[in-house]
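Of the protein chains in this complex, all but one are displayed in their positions.
A and B label the chains in the order they appear, each numbered from 1.
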Amino acid sequence: MKKNQLNAMLLTAALSGLMGGTAIAAHAATQSPAQANTARLMKAGFRYDGTNAATPKHSCKGQNSCKGQGGCKSSDNGCKGKNSCKGKGGCATDGSKMPGHFA
Amino acid sequence: MSAGTMSLEQVQRAMAAAVMQPLTEDEQMRSTAADGRSMAAIAESLIAPNSRLSSFERLEIYNRQYWFRVLGALAEDFSALRAVVGARAFEAISVAYLTEHPSRSFTLRNLGSKLPEWLAQHPQMAGRRHRLAVDIARVEWAFVEAFDGAEHDPLTAEQIATLDGGSRLALQPHLRLLALEYPADEVVRGLHAGEKRQASEAGIASEEIEEAPAALPGIRRRPAWVAAHRVEHAVYYKRLRREEFVTLRCLSEGKPLADAIAAGFAESRLNEVQTARCLRAWFANWAELGWLCAPELELLMEGM
Partner (left out) sequence: MAGNRFNAYQDHGVGIGLRIPHYAHIFARKPVVDWFEIISENFMIDGGRPLAMLDRILEQYRVVQHGVSMYFGSVTPPDPEHLRRLKQLVRRTGTPWLSDHLCWGSVDGTYTHDLLPLPYTWEAVERTAERVRMVQDYLEIPVAVENVSSYAAFTSSQMTEWEFLTEVVERADCGILLDVNNIYVSAMNHEFDAMEYVNAVPAHRVAQIHIAGHSKYEKYILDTHDHPVIDPVWDLYARAIERCGPTPTLLEWDDRIPSFDEVHAEAKKAERYLHPQAATLTEAVG
C-alpha cells in the first residue's frame, strides 16, 4: 500500500472513530445521568480521590493556627511530643496550662 | 537600619526574608540570617517586644507558621511522594524546593507546580528511589491539575465533519499526559488505599502514620503511559498505549491530525490493520470522554 493510501486509511479510521464516539456521547446525554456515566466511567480508567488535595488550601483562621493547613507539620504527631508548636511557638499539647492564662 | 528609618517596602522585604528563612533542625528561628547578621538584631530593628515575648520570639512565631503552613500544603499534595521517600527526606526535599521556589502565586494551590521538575534535577534528594520519586511527584501533580482544570466543550459532530489530515485539535485542559519510567499511578493508588485502611483501623488521621519510607514489594522499572483526567468531577488515571500517548501528545502540541497519527505510530510494531483498528477505538474513546476540543483561536491562526 502506498504511503498516501495508508495515511488516508488511517485518517479515515481515526475520523470514523471520532464520529462514532461523539455519537455515543450525544446519545448518552439523552439518557439518565446514571446510565450515561456508567458507559463513560468504564472507559475512564481508575478513579483516584487523592488524599487531601481536594480540600481547600485556604482557610480564614488568620492563617496562623497551629493545625491543619496553617500549622504543625503532620510529622509532629498532632502537635504532641515534639517542640515545634509548644511554648512560645504554638499549639498547646494538652491545653492544661493555657485556659485562663490571660483571663 | 531601624524600622523607623526604613520605607514600607524595606520593612516588608526584611520581614519576608526573616519569615521565609528555613528553621533550625529543632524548628526554631535561626540565630543568624543568610548574610551573617544576627536575627536578634534584625528582629529588634523591626519588632517591638512585649512583657512576655522578645522581638526575636515574636518574629519567630511568623517564621515557624510560614514553614508549618507551606510544608503542610506540600505534604497534602504529595502524600505518596512523602510515603515513598519517608517523612525525613520529604521534609528535606520540601525545604530545599521551597527555598529555591517560594510561592509566586496568590494561591497555595500552585505551590508544588515546579516540584516534579525540580526533583528530577536534584537526584541526591531522593536517594535510590529518585526516578520513582520523580514519577510519583508527576502523578500527584497531575491529580491537582486534573482536579480543578478547565473543561471546554468537546468537538461536535458538525465540527468533526469538517476535519481532514491538516486539522489541528486541542485536548481537554484538565487532561494531563504522563510518560513514566515506573507504574507510579499504581503506586500512588496503592499507597493511598493502604493509608486510608491503616488510618481507619488505627482510628487516627492518615498523616500521622508511616514516617519511614513505605515498603514497595515488587516495584520494578516498567514504562507506563498515563492520562490523568476528570469525569463528573472525579479524577481518573487511564493507562494508554505508547502509540496512543504519542498521538495525543502530538495533538496537544498543535501538530496536524495526520502528522500526529504518523508520529504516534512511527516506531510501532503494529501492522496496518491493527493500527487502523486501534485508531478507530482510541478516537472513539477519546470522543466519548470528551478529550478532543477545537483549538484556541491563536493556534488556528498559527496554522494558517
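Throughout what follows, contacts are C-beta pairs under 8 Å (C-beta built on N, C-alpha and C of every residue); 3 or more make two chains touch, one makes a residue touch a chain.
All values reported here derive from a predicted model rather than from experimental measurement.
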>> With touch defined as in the header, list the contact partners of the absent chain among those displayed.
In response: A, B
>> If I consider the whole complex, including the chain that's not displayed, which of B:Arg52, B:Arg128 or B:Arg220 touches that chain?
In response: B:Arg52
> From the list B:Glu9, B:Asp26, B:Glu158 or B:Glu267, which touches the chain that is not on show?
Replying inline: B:Glu9
> So which bits of chain B touch the chain we can't see?
Replying inline: 2-4, 6-9, 11-13, 15-16, 19-20, 44-48, 50-53, 55, 57-59, 61-62, 65-66, 69-70, 73, 102-109, 147-151, 173-174, 230, 233-234
>> Considering the whole complex, not just the chains shown, which residues of chain A touch the missing one?
In response: 54-68, 70-71, 87-88, 90-92, 97-103
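Here is the rule we use: only the chains that are shown with their structure count from here on.
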> Counting in whole Å, what is the centre-to-centre distance of chain A and chain B, each centre being its mean C-alpha position?
Replying inline: 12
> Tell me, which parts of chain B touch chain A in their complex?
Replying inline: 26-28, 53, 57, 60-62, 64-65, 68-69, 71-73, 75-77, 79-80, 87, 91, 107-109, 111, 140, 143-144, 147, 154-157, 160-161, 163-165, 185, 188-189, 192, 195, 205-208, 211, 227, 229, 231-232, 234-239, 257-258, 261-262, 265, 272, 275-277, 279-290, 292
> What does chain A use to touch chain B in their complex?
Replying inline: 1, 6-7, 9-11, 13-26, 28, 37, 39-41, 43-55, 57-58, 63-64, 66, 68-75, 77-78, 82-85, 88-90
